[in-house]
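After the structure tokens below, expect a handful of questions from me.
The block that comes next holds chain A.
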Amino acid sequence: MKLHIETTINGEPAEYLCEPHETLLSVLRNGVGLTGTKEGCSTGDCGACSVLLDGRLVPSCLVLAPEAQGRTVTTIEGLARGDRLHPLQQKFLEHAALQCGICTPGFIVAAAALLDKNPNPTETEVRYWLAGNLCRCTGYDKIIKAVLDSSAQLQKAAV
Partner candidate 1 sequence: MAYHFRMPAIRYEAPRSVAEAVRLIQTDPGARVLAGGTDLLVQFHAGLRQPTAFVDIKRIPELVGVSLDANGLRLGAATAAAVVCEHPDVRALWPGVVDAVHLIGSTQIQGRGTVGGNLCNGSPAADSTCALIVNRADCVIAGPKGERVVAVENFCIAPGKTVLETGEFLVAVRLPRPAPRTADAYLRLIPRTEMDIAVAGAAVSITLDGSGMCTAARVAIGAVAPTALLVPEAAKALVGSRLEDDALARAAAAASVAAKPIDDKRGTVAYRKSVAGVLVKRAAKIAAGRAKGH
Partner candidate 2 sequence: MATVHLPSGLTQFTGGLSTLTIEAPRVADLLATLAARYPELGPQLDQVAVAVDGEIYQDPGYQAVRPTSEVHLVPRIAGG
């Protein structure tokens, strides 16, 4: 018996029907058609399904779709503002911080959550914050540089 859930996704009111045991990841991808959030493991170990739930970074594969009732969900599709990319999206491109790109949405959402909380992180802080996002192509080097460069740019912009 499907449930009718009313929530907010990327700043827009949204509603969907879901099975009670369906995950938020499944609803985002198959119900609402936002396929930017990716599935790598469904056990909360790879980070490719990272979204913000009420501003908190979570693995959407371990959130039940009904839990989003009355809450706000932010996905990769919600980070660009109009025609301007989020600074992280721009820096990931400039630093070639992605190769196959399957982990990139998860990394950018997670890094955005980091910079919201800690605008000027050290390399070690970035690496430990992003330890839940697996990448098999890049060896992480350029990802970490892209995030550090983004925080530097945000600092300049904030001054």
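Criterion applied: all candidates are chains of the complex that A comes from, given by their letters.
Methods note: a contact is a pair of C-beta atoms (placed from the backbone, for glycine too) under 8 Å apart; a residue touches a chain by one contact, two chains touch by 3 or more; residues count from 1.
Quick caveat, the model's predicted, so the values are computed rather than measured.
A.B. asks: Just to confirm the interface: in this complex, chain A touches which of 1 or 2?
C.D. replies: In this complex, among candidates 1 or 2, chain A touches 1.
A.B. asks: Quick one: which bits of chain A touch candidate 1 in the complex? Just the residue numbers, please.
C.D. replies: So the residues of chain A in touch with candidate 1 come to 1, 3, 19-21, 23, 42-45, 47, 50, 53, 56-59, 61-64, 66-67, 69, 110, 113-114, 128-133.
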